[in-house]
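With one protein chain withheld, the remaining protein chains of the complex are depicted in position.
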Amino acid sequence: MPLEPEAVEPVAEQKAVYPELIERLRKAGATEVSSLDYSKSGMDVDAQVTPQSLCAVASILKHGHFSLETLVGVDRQPEFEVLYLFKADNEGPRVKLRAKTDRETATLPTLTNVYGGADWYEREVFDMFGVNFIDHPHLRPLLLPHFTKFHPLRKDFHGAPIVIPEDTVEIPELDVQAATKLGQSTGLRSDFFLNMGPQHPSTHGVLRILLHVEGETILGGRCHLGYSHRGTEKLAEKKQYVQFLPYTDRMDYLSPLNYNWGFARLLETATGIESTPRAEVLRVIMCELSRIASHLVWLGTYLLDLGAITPFLYCFEDRERILTIFERATGQRMTTSYIVAGGVRNDVYSTFSLEISELMRDMRKRLVEYDKLVIGNEIFLMRTDKVGIISPELAIEYGVSGPCLRGSGVDYDARRDEPYCELYKELEWKVPFETGGDCLSRSRVRMAELEQSVNLVEQALLKLEDGPVRSKVPKIFKVPAGEYYSVTEGPRGIIGWYLIADGSQIPYRLKVRVPSFANLQTVEQLMPGTRVADVVSILGSLDVIIPEIDR
Amino acid sequence: MIERGFWRGFGSLLTGLGVTFKRMFGKNATIQYPHVPVPVSPIYRGPVRLIAEEVASEHKCIGCLACQRICPTHAIPILTVAKNEQNKNYPVDFVIDDALCCFCGLCVDVCPTEALEHTRIGDMAATSQSLLRREILHEGAITSDNFPTSTGKKENKHV
Amino acid sequence: MSESLQSTSHEEAGADTDHIPPIVQFLPLQKALDLARANSLWPLTFGIACCAIEMMAASASRYDADRFGAGVFRNSPRQADLMIVAGTVNLKMAPIIKRLYDQMPSPKWVIALGSCAICGGPFDQDDNYAVLQGVEKIVPVDIFVPGCPPRPEALLHAILELQERIKSGSTNATRA
Partner (left out) sequence: MSIFDILLRIVLAFTAVITFVTLNALFLVWLERKVSAVIQNRMGPTEVGPFGLLQTFADALKLLGKEMITPKSVDQYVFLLAPIIAFLPAPLLIAAIPIAEGVGVSDLNVGALYLLAISNIALLGILMAGWSSNNKYSLLGALRAVAQNISYEIPMLLAVLAVVLMAGSLKLSEIVKAQETIPYILLQPVAFLIYFICSIAESNRTPFDLPEAESELVAGYHTEFTGMRFALFFLAEYTQVFVLAAIVTLFFLGGWNGPLLHPIVWFMLKTYLVVFVVMWLRWTYPRLRSDQLMNFNWRVLLPLAIVNLLVSTVLFRGTVG
């Protein structure tokens, strides 16, 4: 069924607050520029661009310090459309550029010259839709294996049976050319390639990094993704909104509740359902606990990467206590499926507040201990200080978010700056940020966030009042046709959900903007000049979750 | 920023040793699993079972197929329904595949007659995949010990 | 779905070495060896997705798989006895899992942890293009642990179950 992009409702005059920006976009060659209602669609400005004017328009945005949040490919049948989502820092608008290309040619100019961070996103669109990006430096499959000859997110793809060719039982050819290009090969060849992963203890899952090294110094490196690609976005186009809930847990299994909330919020923005006050408080408590649990896993595994084993066990011990609470409140330890449109699935048990406040008291003591054992440790400082510096410019260009962004001195947190929950405005807390941009700064931001989360949980517990935990939700859940975007702040950064609905029970296209994707992309820029041991340190400090990236 | 220096660094190393030394006298966190059962939450979403009625072979289930339709992972592969004398639907075959189940609990939520419930079994393990397809229509109350997949040898023998 | 992989899986189990069974076998020695093997299952550090976190939890303080001698996680497949496939295996990963399995010295065992590893689980739905229908298609699996993800004690139970099977000599692994 062909789907026309929704006609944009003009917003009332006094609300259109970015006339200057709209004017500049028009001048650069954008057509059909209009402003949208943020509360309804999650976007402020919408602009149609031609392939010729795309780079010019994007340059305007780059000068305005917009960061590229994600690319969304859509099969509009018959033509393809690629949406470029931009975000300005702090109070600035969210801008959506739309570029169209027809099915036969399927080509668009690359944006990598303007935004370095467009690199992987374009490769993903190339994977999923077969859209070619002219002059892209290395347009190869990103998530799919190199032997597949299909584009799964095209609407006319229906899961053709795949035969793995005999020769791919071997690990595919190393991508020597691309790696050589990165390194400055000298006449005397003492350089070689080091293949890290997919089974490597410190790639946090099944990431593969091909390093070009000389001795232990790294000349360059390339990430190979997709070893955990599970086709979640295609599955979403076949599942009802209600049925998709369990899949949101499994994207980022360390903070499933934050993903639950993001998805629930998307549906709430789209349908206008509102959750109850008690549910809102519960959401904040559970998500902050989830953030604590997630950061604890980060701390443990990071130290494991740096060679210390004991902090890992301490952190897991504390995390177990949080998981016990999750299990008692939601019914599962990790894949909670707890937060749904209109509230939460069930009310919590009677000693909930008591247990949590006790846990938070212990947590404060533990944080002091971690500070002594880990963050203050001289060896830890040596391994992290001035290692892997992400400059604020790089962070914005690549769309880095979460603690990695705040570690680079950009003070942005969706909880405060795009409050998706009233409670975050009422509670007393602050957004920690550091200016170093190195692994140490990122670590310290996370440690400070742990403390702030404890603060938030303790205050939110006081606001917990009796009442229903779920508002009335229609039995057959349908989302009115339209395009919606919602943003929440997960432990790793901004989780964005872009939904194109056609009015039925099933999404037409659901795109998840995952924080780790953009965060990991910087690693290729950070690696040259460091040492093998530093790569481990940098990767650990970025705190990536591979299934979240691969989806 | 943390002040860096030789003595501070040396001190921090000693502090670290102090932390681990203190932990040596801390409480042991281990649950000795096969000897001591791991506590499971009362609302834990374990493998799904059908609640049997007083009268044998009569279940609360009315064969509405809502659970089969809502299951996101198609973990209810067989649910055959027949009509009895009173022209009422009842299930004659009901299979749940624990290998496919993602324990989301949507089937339990959606059931209009509350015929399905979660068990609190948290330690399933099977030696073959076919054992994980459970015919739940005539299944008794299952527990961790008589779960059909387990060989019941959970007590570890000492050497 | 993956015809080519399936057909080669069992013949080439030790592809890079020639496996010659010992000529003389002593029964008591064999018993003692089995006992030792059962009580010293060193798993390969190898997590793919959600289940890997529960695998880590199983080796952490609360559950402590080291009590059974199964807590020595080895990063090199050459030194591991047990492969715990913890997560979704997709088509890009499948050849690598096969290779890792081949690199392990026999006798070796495989535990499929979680729905995805058993049969593709929640992701092998509606003609999914990316996910392998269970790791059994490429390597012989001894114990299946259902759950999404399974709780840590389920993994411990699986290890105990595997120990029983090794002691009674009824696993898929070839004895050295």
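By letter and in written order, the chains are A, B and C; residue numbering begins at 1 in each of them.
Here is the rule we go by: contacts are C-beta pairs under 8 Å (C-beta built on N, C-alpha and C of every residue); 3 or more make two chains touch, one makes a residue touch a chain.
All values derive from a computational prediction rather than experimental measurement.
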Whole complex considered, the hidden chain contacts A, B, C
Considering the complete complex, of A:Leu97, A:Leu142 or A:Leu303, the missing chain is touched by A:Leu303
Hidden partner sits against chain A at residues 192, 194-195, 200-202, 216, 303-310, 313-314, 317, 373, 377, 379-380, 382-383, 531-534, 536
Per the touch rule stated above, chain B touches the missing chain via residues 13, 16-17, 19-21, 23-24, 26-30, 32, 156, 158-159
Residue list for chain C contacting the dropped chain reads 14, 16-17, 19, 32-33, 35-37, 39-40, 42, 60-62, 64, 66-69, 72, 74-76, 78-79, 81, 103, 105-107, 176
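Rule of thumb we're sticking to: only the chains that are shown with their structure count from here on.
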Most contact pairs found between chains A-C
Farthest chain from chain B by C-alpha centroid distance is chain A
Separation of the C-alpha centres, chain A versus chain B, in whole Å, is 30
Rounded to the nearest Å, the gap between Cα centres of chain B and chain C is 22
Residue ranges of chain C touching at least 2 other chains are 61-62, 122, 125, 148, 151
Note: chain B residues in touch with at least two other chains are 29, 72-73, 102-103
Chain A contacts chain B in the complex at 239-240, 242-247, 310, 314, 317, 320, 324, 327-328, 330-332, 335, 337, 345-346, 349, 369, 372-373, 376-379, 381, 385, 436
In their shared complex, chain A is touched by residues of chain B numbered 1-2, 4, 8-10, 12-13, 15-16, 18-20, 23, 29, 40-45, 70-73, 102-106, 109, 118
Touching chain C in the complex, chain A uses residues 144-145, 148, 150, 152, 157-166, 168-171, 198-201, 205-206, 226-232, 234-235, 238-239, 246-247, 250, 253-254, 297, 312-314, 316-317, 319-320, 323, 333-335, 546-547
